[in-house]
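Got a structure for you, questions after.
Note that one protein chain is taken out, while the other chains of the complex remain in position.
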Amino acid sequence: MRGLLKGAGAASVAFALVLTGCSTAADGGEGAPAELVIGSSDPVPNLVPGRQSNAFGLVMSVFSPLTFLDAEGELSYVAAESVESDDQITWTITLRDGWTFHDGTPVTAQDYVDSWNTVAYAPNAFENSGQLAVIAGYSDLNPAEGEPATDELSGLAVVDDLTFSVTLNQADSQFPVELSQAQTAFYPMPPSAFDDLDAYGKQPIGNGPFAVTTGWTEGEPIVAERYQDYAGDEPTVNKITWVPYSDRLTAYTDALAGNVDIVRLPANRMKQVADDFADDHIYSFSGPAISYLSIPYWDARFDDVRVRQAISMAIDRDAINEALFGNLNSPATAWTPSIMPGNPDGICGKYCEYDPQAAAALLAEAGGFEGQLTIHFPGGAGHDDLFNAVANYLRQNLGVDAIARPSVGWAEFSEDRNNEVLDGPFFARWGALYPSQQSTLRAVFTSAPGCTNCGGAIIPEVEQALNDADASGSEDGEAYAEAQRYIADQFPIVPLFEESYNFVTSDKVAELTASAAGEPLFTDVILAED
Amino acid sequence: MARYISRRLLELVIVFFGVTFVIYCAVFLLPGDPIAALGGDRPLPESVQQQLRLRYGLDLPIWQQYLDYLGGLARGDFGTTFAGQSVGEQMASRWPTTIKLALTAWTLTVLISIALGLAAGLRRGSALDRGVLLGTIVAESVPIFVMGVMAQYLIGITLGWAPIAGVSDGWPRAYLLPALIIALYGLAGVSRLMRGSVIDTMRSDFVRTLRAKGMSQGNVVGLHVMRNAAAPVVNVLAIQLGSLLGGTVVVEAIFNINGVGQLLYKAIQDQEGTLVVGVATTLVFIFLVTNVLVDILSSVLDPRIRHD
Partner (left out) sequence: MTEPATVALDGALDRATTRGLWATLRNRVQFWVSVVLLALLAIIAAVPGPLAGIFGEGDPRACDLPASNRPPVSGHLFGTDVQGCDVLANVLFGTRTSLFIGLATTAICLVVAVALGTLAGYAGGWVDALIARTADVVLGFPFLLGAIIVLNTAPNRSPLLLAAVLAFFSWPTFARLIRSSVKEVREREFVQASHVLGLSQPRVVLTHVLPNSLAPTLAIAATMVGGVIGAEATLTFLGVGLVPPSISWGVQLSTAQSYFQSAPHTVVFPSIFLTVTVISLIMLGDALRDALDPRGRT
């Protein structure tokens, strides 16, 4: 029996090789076995796609999304054959035929519906459940008080094995984009997952190019190997190992020693990386993320728009980018990063340009600033140098008593922010999961769930402009740029930097490609020849 | 003796409950909301946060939470973190690493400080004596993280003699450098104690008699001085072992060693209450038990110390 199974396995491997014409290192003949070692420095409590929040690279290798956005913002279909709608409210998703999960079961429309219901059901308390909030019935599964009466999203309906329909709460032209790779709550789970979701979270079974062969154990590497029956595009590597590190700096140090192939560049090494690694081993991808210096709208000292503009003009973004980020980020010129389609670059105008004299004059015109100006930011996350630099600029250029104060961690910072008790400007950042201005603007500047209190007082015109843009269905982002005009007028918060997602690689990696989410595609890494 | 031991054990139980309750209250009274922070800068939906608060009993009064926790503890259940990981599992995977690191560091402290103390004590006033004094003081004065980072770059990267991150190379290769850094901080005290002890013993009447009788220096040191001088040193070293375990936080952070120090530090930052209490409690427990053992041991070894 055992011999028989073994034979069958070998045959299927051989079959897959013939089928794909793959003759890389898998046959063991050419030295390097096409393996990658990736340093992951974030804790991995759970790999259920509806729960993970810091294992994007891994989950994106083990699962395949319905739609895919490449670095140029071009949308293509992966697991879905089509995503269509006439009214932008009811969408029909048709799956490609012949796809299987790593346990061999076929991927069906029912699997998607079951998975999404599980993610959205409040008592499961799945971290990524908010990504499904656009679907009709989400609020029934997430009542403000008590247990929900139903465990099924009313907006989902299975049409046949490969087709299902999704009804949204309101028209949303961005829905196909929202289904793209980084919104992992939309990934499907096989029927076996629902028996024991905790076990599944340690060793997920996906529909992607890689199958997890060594699941998660505290402090141990996770290993995934090529899934031979994968129906999508062939990956370029055969085996990926994620080695856990306590922080990015340690991972980076180990990459210097040559022990790991791909690691994320820690913020405090941006300046130094050019000395440590060869140019072609450093990758800097524009990310859909932007950082702000948020203004506490509950503090009357900041009521005058000129005070906020003066603060913005007193900060030399170029000097900070040069001194602290090694020019890897870019100074922001709008309230969303320029990677977003149709982004109104430069809408911030002269107020995002460094002009200390004008800043001081503007502040004086507004009546000056009373008392201490304390900048708050979450401690332990590597933001210290940035906000100390900002405080120095405000102190030296505006003559205010500015200091930067870190909190213990996120717990303290987010509570103080949510409860409006921060007594000065504070750190805010939004890393969008899909590159559309809609994602960032909604999260930061409206009452929709997102970065609470980050966008200053809510401007009604912005919310209205966003709703109009959602319904208009234009794909160039022009309509969303309209909303930023109101933001530029009111100047509620100060945009700081568009972020890049940076990585360093070993000699083994010849080319790293990014997806639109700024995250590299581990499945498409081109390995060096030797 | 039996009365003394049982009294110390009773006190240990009282201190144990006192400390755990204080830690428990302290963690839950910290400013900040761990549930709201779970999603980092991408917060969880309100309904999810509410479910988690219910699940972890955060709506109950603190004494009830503490009793529930103790109840779980009695069943051998350390609870789970807010992200759903088992605290017991996390500790089980991390304690061996930290214990290995602490024991390695402790062994290095013992070996190096006894050697240095002996050498300095026997050649009191010599250049060697002064050198040992100065060297150990310098080692103790530079903050541990400065020493750690410098050793990492010089020995780990420039010379390539030791791994600089993680313990994947196994014991002893991966543990030696971090253990040495920890050990440096115990050297000054213990070697000084050893030195004083050696000087005292060398001057004592019985050693003088032995030497007058013509016993060689080597034999005197090996047979008598070492044994006599070691008693107080052993006492201090035993106490040090207890505090070593908690003192590895910085070195674990620098060398990316997934031990309990790291676990505790991160747990405090994220306000993972059950995790903090679990780790801190075990740390306190080990410390207290070592203390009691040392007291009992020293009263057995040295009859002059009486406790009743």
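Residue numbering begins at 1 within each chain, and the chains themselves are lettered A and B in the order written.
We take it that contacts are C-beta pairs under 8 Å (C-beta built on N, C-alpha and C of every residue); 3 or more make two chains touch, one makes a residue touch a chain.
None of these values were measured; they are calculated from a predicted model.
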| item | value |
| --- | --- |
| Touch criterion as defined above, residue of A:A319, A:A457 or A:A510 at the omitted chain | A:A319 |
| Selected residue (touches chain absent from view) among A:L249, A:L362, A:V400 or A:L433 | A:L249 |
| Residue, one of A:E178, A:E218, A:D261 or A:E412, that touches the chain absent here | A:E412 |
| Contacts of subunit B with the absent chain, listed as residue ranges | 11, 14-15, 18-19, 22-23, 26-27, 29-31, 124-125, 133-134, 137-138, 140-146, 149-150, 153, 188, 196, 199-200, 203, 243, 246, 249-250, 253, 264-265, 268, 276, 280, 283-284, 287-288, 291 |
| Footprint left on subunit A by the chain that the document does not show | 249, 268-269, 271-272, 275-276, 316, 319-320, 322-324, 379-380, 384-385, 388-389, 391-393, 395-396, 403-408, 412 |
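Following the convention adopted for this analysis, only the chains that are shown with their structure count from here on.
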| item | value |
| --- | --- |
| Interchain centroid distance [CA atoms averaged], subunit A/subunit B, Å | 40 |
| Contacting residues of subunit B [partner subunit A, same complex] | 30-34, 36-48, 50-52, 55, 81, 83-85, 89-90, 93-94, 97, 152, 156-157, 160, 163-166, 168, 252-258, 262, 266, 268-271 |
| Residue ranges of subunit A touching subunit B (in the complex, touch as defined) | 43, 45-46, 53-54, 122-127, 129-130, 133, 142-144, 198, 201, 217-219, 243-247, 250-251, 253-254, 256-257, 259, 379-380, 407-416, 418, 428-431, 449-452 |
